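The other protein chains are all here in position, but one chain of the complex has been omitted.
Coming up: chain A.
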């Protein structure tokens, strides 16, 4: 231990650090579109050997055939000295090859490939990295990565143009319906954040009219995911996503403080994010929501009841904690609990009540299912992984409800014990997610590296694009959910409020409305200890 390892310096005077600072404010896709150099050209410090002269030995060999596995043999397999001309040869070969591809990702700059290759030559890449990765590996993965949708389709160009016109003319209705959009990127939506109304010439204009009420119509497209920038539009008051291909809404949908109308019908939604309850909290402005039809999960009691039976059987129990304070409301005013809930925290327009939940599903550090009930939406791989004896696929949209006294028991831990501390995998993935180079990191993995690492980086990418996620128990940011469960909540619009003002009871609708007012909300946790508390509202660790 005489020689201290030379750690890469990362001071603010470091040009790389400055570059990273520059990049931090701008999403990578934007730079690509603006024809400025992609992050590669400035040699981001992605590896411990970067800037580290003592690490030369890691990079002495670059030929993939000398190594087995992604990174297991960082030392050269033979003693033959590194041949720099050979390396250059490889680089040239790579550039030549790179030009044969037209991934669209590099279109922004003609010099991109050369810049990147030169960057590699200057800095050296750890030998476990496949030196051919940028072309040999990247193409498939780049195509799969949702963040790289800046190689935008004609449909999105059209949408961009439409948004530009709305911005120019101060049109608050952004109509992007039937645009044949299969994806929409953050950079397309984000200009709307600076939307301002055109001052009207007529007299009697009030100040208020200058605050825009944005209405975005995205119905009848083919969207499978939504960009985070959509959910950071503070002035968004209407959003219709009807008739798309969405199978999940991002938790960031809860961040829309002024949304009044929301339509997510005719998608592929199995459940809604728990965070959607923020829209019907006392701070929320939601007045109308169209959630059905969607193939939502439906409760099936473990004892073989159907969902109709459950409707009458769903006993009001204390609601789980939502947000930083307890919110409870109950159907029956006679229930003693209700007395404590005077001045409840829900919107006056909505009846909101927790009903029942499924058992908790536990996932390992890579996100693979370890324990818990099967959901119809699970992949076949997940279904076979779960023990077939205790878990059966109920078919249809049915999921079994947990016993009311269910206590979430985690599986046996890999190490010694279970804690709330994130796994090293999560810590590293979250660090990956913070770099502007996230969309390109998978390209640095060797061909032989485990497939799930590619998958995890793609998931991190998708999660970053859609605005991230926080543990619904302890509020920690997470990328890989370690626990998840479905809670069934009653979410019903209160009609004719004045008519029933004397009674806190909402007016009962017809039976269909009643069933449809039960919605499945997914809650996810960041650790195996982030689970619902037995029979009672879970306590937020922040409150302690």
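Just so it is clear, contacts are C-beta pairs under 8 Å (C-beta built on N, C-alpha and C of every residue); 3 or more make two chains touch, one makes a residue touch a chain; residues count from 1.
Quick note on the criterion: contacts and distances are computed from a predicted model.
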Expected UniProt protein name for the omitted chain (select from "Elongin-C", "2-oxoisovalerate dehydrogenase subunit alpha", "E2 ubiquitin-conjugating enzyme" or "2Fe-2S ferredoxin-type domain-containing protein") would be "Elongin-C"
Per the whole complex, from A:167, A:398 or A:425 the residue touching the absent chain is A:425
Of A:183, A:294 or A:449, the residue touching the omitted chain is A:449
Which of A:216, A:441 or A:518 contacts the chain that the document leaves out: A:441
Under the stated touch rule, tell me which residues of chain A contact the chain that is not displayed. 1, 5, 7-8, 10, 20, 44-52, 55, 57-58, 70-75, 126, 128, 365-366, 414-417, 419-425, 427-432, 434-435, 441, 444-445, 449-450, 452-453, 456-457, 474, 476, 541-542, 544
